[in-house]
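Left out: one protein chain. Kept in place: all the others.
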Amino acid sequence: MDRERGPPCFFSFFIFHFSFCILHWSSLIVAERKEKLLSVEQAVALIASGSSVALGGLGLYGAPMGVAREIVRQGKKELSLILSPGAGLQADLLIGAGCAREVLCSYIGFEDLGLAPAFRRAVESAKIEVFDADEAYVVFGLKAGAAGSPFFPLAEGMEGFDGARLNPKYFRVQDPRTGKSHLCVPAINPDVTVIHAGQCDPYGNVRHLGSRFTDCLMAKAARRRVIVSCDELISLEATQQEPQLTSVPGFIVDAVVHLPYGCHPTCSPSLYERDEEHLRAYLKQSATEEGFRRYLEEFVLRLNFPQYIERVGRGKISGLPAQGIDHGKSGSLHDS
Amino acid sequence: MDRERGPPCFFSFFIFHFSFCILHWSSLIVAERKEKLLSVEQAVALIASGSSVALGGLGLYGAPMGVAREIVRQGKKELSLILSPGAGLQADLLIGAGCAREVLCSYIGFEDLGLAPAFRRAVESAKIEVFDADEAYVVFGLKAGAAGSPFFPLAEGMEGFDGARLNPKYFRVQDPRTGKSHLCVPAINPDVTVIHAGQCDPYGNVRHLGSRFTDCLMAKAARRRVIVSCDELISLEATQQEPQLTSVPGFIVDAVVHLPYGCHPTCSPSLYERDEEHLRAYLKQSATEEGFRRYLEEFVLRLNFPQYIERVGRGKISGLPAQGIDHGKSGSLHDS
Amino acid sequence: MEKAAAYTIPELIAVTLARHIEDGWLAVVGTASYEAAIACRLAQMTHAPNFTWLFGGIGAANPHLKPMPPSTADFRGIRGAEAVIGIDEVDDYELAGKVDLFFAGGIQIDRYGNLNLVCVGDYAKPRFRGPGSVGLPFLSRVKKVFIFTRMHNPRVFVNKVDFISGVGHLDGPGSRARAGLKEDDGPSLVVTNLAVMDFDGASKRMRLQSLHPGVSQASLIENTGFELLRAESVRVTQPPTDNELRLIREEIDTQGILQRI
Partner (left out) sequence: MEKAAAYTIPELIAVTLARHIEDGWLAVVGTASYEAAIACRLAQMTHAPNFTWLFGGIGAANPHLKPMPPSTADFRGIRGAEAVIGIDEVDDYELAGKVDLFFAGGIQIDRYGNLNLVCVGDYAKPRFRGPGSVGLPFLSRVKKVFIFTRMHNPRVFVNKVDFISGVGHLDGPGSRARAGLKEDDGPSLVVTNLAVMDFDGASKRMRLQSLHPGVSQASLIENTGFELLRAESVRVTQPPTDNELRLIREEIDTQGILQRI
């Protein structure tokens, strides 16, 4: 910022005496830009047991299932799960498989399809510590985390919720201006955030082809790593043609995993439907611990990602009805 | 949320005994949806002297100039201005015209074109109270305001800024978990927010055809009124065709003012350029108090909005070079 | 005289909710709330053109729901909407106290309209674990709450909830005020598969207003785990009109979700 504006200053003499320099700056063109592509196995290897892990998606939409199954396969333990305000299968699977020590959540279930059987069993048998949060805890905790703030004070009156009393992470702070005490949620900064999106380029620029839910907040709040799995790998040039569509900027993304059908059996918005048949079968089978174990054996532990897709039937997934969604430019919709 | 799922319940008997009812519910179709269109005079009449007023735009882009001039014309006094992190002519005009008692700001200037003459004079002669804020104060104060929160605690280390010491609105709060004291900014809830956008429908659904800056936050944080002026009035149907482009939802907007060239002499992104000739003339003339008064007489006090546009030359504005911006769908850009 | 059409209980619930929506309100519809979403659209198409509602997880403002998608998290729910906002922005409006109406249910609902989505039994070791409170804690920041459920039975309608996910009238008269909430805000309507109820202004207790066609008072009592107050004249719930049913089936729920669930 200039205090006053001087006349334009124009140096127009010629420079000979520097052309002897051997090390031209332009000779520093050494590195190519590095891509961030990893296999799902490599990406999950970045997650240490004992980490706090945020999982994206909402309900049965946009859940990073391929990565979640690989976490189970690699036998991660003692994870502290941070869930979006509506978590489903991704959470139930990790909890049932014993990967999680504790969970911060405001909802784990299967919406219209039913309750989360493994979560329910784990809580009823006291096998997991639950930090019951409200939706605002998750959202504003992540917002505070993304801004490097220690906490976020909630609007007055939220203490009527019993979680504010029973979840020890909530706390109160006094406003010195008024003397009033305010219910606060702590900042959430997951060690690792895992999200799935329809598209991503090799440098980590993400495009959601539907709602973004808390995915972007989770990515921004991550302390160490952001892992993105995507159905479609797009070029940097495609990203640059409509930069406004980028939902998570590449510079905060550490790993891009190209994982077509990576949400199955949940829905990847604009690409494929939730597989209700599979989900209902899971719910039915997982009503017992033994059934859940069988599901794990059959669909998770013995199969790597391509084998899983083979097992559930690639043709079947891609054939799921898309109901008239145009997933093209700017995510616009037309009636079917 | 159902605890268990019962069988579908289907009442299939026929209903005769109610068809005698005279007051059918369907006869309650009485009201048409109300449009929110007001003239600029009517909209500004909603702003009481003494109010806190947030003004949108950033730098010389997207400033609600038509509304600002009408505020001067209606002789509003003692306003408490809340400015975006880069305010320009809209602020300088209101301050110079004596409409403002105090101003919360982090920057008032004309970017590459120079300093804000009326603001500078007002401060140097102690005619206005300035609450020097940093960009984070404005942005996170508005965020807290939008969420009904009392304040927002900033990340550690922001107290190095002298404003944190000299602006009494900053305060400190102790985190009981750590004993640490954190610098906080108070929630900002303007009585009235005034923004300008390229497009709006009659129900207040706004489309920015460029960056949104703090416009959306200001609209969300408003305590009482949100006034939107727009260059183009679009139909509700146009809004509904690409709802993802709506930047401010209509339900928080109180007044829509159709004001083509309402940003002049600042730029309305994608529609018309900033009028550098006019801006430079303003800066030159306003270097003295007398010159500023003459500008007010010539361009503000004596002219209503259509007369102003006539005076500065409609053809001249619309003829300003747009430099290859396609302001169509999804605000995408192509190279010129 | 027109032949009145057959309807389902979810359709009756939707229509009843719709009739109680007032023009000019702002409402939020949460997870798994087919009846509420359809009620909102129906109210707009009938008596409340200036009513605004936000569709749950996808944050669509005033979508057309033609058809109703399978979930509030389904992006196709934005069809015909006027704006699409983030979850965080929906939360902003809720926290800021700008929302007039929230639709809610629970695994337990008590006589003061308190709602529970978390557990039955002791919180530390529950007999039954529910999904979690989601957005119900916002109830303390909204003006009116319409409660609805398809599960009117004594396990759901209990004398006192085991966990408060969403505040109702707490322990009765004065208790909202003591908790810093507005005494007159809170749950104002309950629509179930059996009946329509509201809350008595003085005692804040749930009160029967109308029984659905074909439902007996004995059956209602049997299915409610606490003593219901009775309005001065208990009526029969007015079934959907032909027009309401036509709007639902032809203009909103065109895939017939309310006929299936």
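First chain written, first letter: the chains are A, B and C, and each begins at residue 1.
To be clear about the criterion, a residue touches a chain if its C-beta (ideal position, glycine included) is under 8 Å from a C-beta of that chain, and two chains touch if they have at least 3 such contacts.
Quantities reported herein were computed from a predicted structural model and do not represent experimental measurements.
*Asks:* What are the shown chains that the left-out chain touches?
*Replies:* Across all of the complex, the chain we cannot see touches A, B.
*Asks:* Looking at the full complex, which residue from B:Gly96, B:Pro150 or B:Gly210 touches the chain that isn't shown here?
*Replies:* Per the contact definition at the top, the residue touching the missing chain is B:Gly210.
*Asks:* So which of B:Cys99, B:Met158, B:Ile188 or B:Val300 would be touching the chain we can't see?
*Replies:* B:Met158
*Asks:* Check each of B:Ile82, B:Val139, B:Ala222 or B:Leu245 against the chain that is not shown and name the one that touches it.
*Replies:* Touches the omitted chain: B:Val139.
*Asks:* So which bits of chain B touch the chain we can't see?
*Replies:* Given the touch definition above, chain B has residues 58-61, 85-86, 105-109, 111-112, 115-116, 119-120, 123-124, 126, 132-136, 139-140, 143, 154-164, 166, 209-214, 217, 267, 269-270, 274, 323-325, 331, 333, 335 touching the missing chain.
*Asks:* Please output the residues of chain A touching the missing chain, sorted low to high.
*Replies:* Contacting residues on chain A, toward the hidden partner: 1-4, 6, 8-16, 18-19, 21, 24-26, 28-34, 146-149, 201, 203, 205, 220, 236, 239-240, 243-244, 246, 248-252.
Note that in this section only the chains that are shown with their structure count from here on.
*Asks:* Take the average of all CA coordinates in chain A, do the same for chain C, and state the distance between these two points in whole angstrom.
*Replies:* Here the centre of chain C sits 31 Å away from the centre of chain A.
*Asks:* Enumerate the residues of chain B that touch no fewer than two other chains.
*Replies:* Answer for chain B, listing residues that touch two or more other chains: 1, 147-149, 244.
*Asks:* Could you check chain C for residues that touch two or more other chains and list them?
*Replies:* Correct list: 31-32, 78, 84, 91, 95-97, 117, 128, 130-131, 141, 261.
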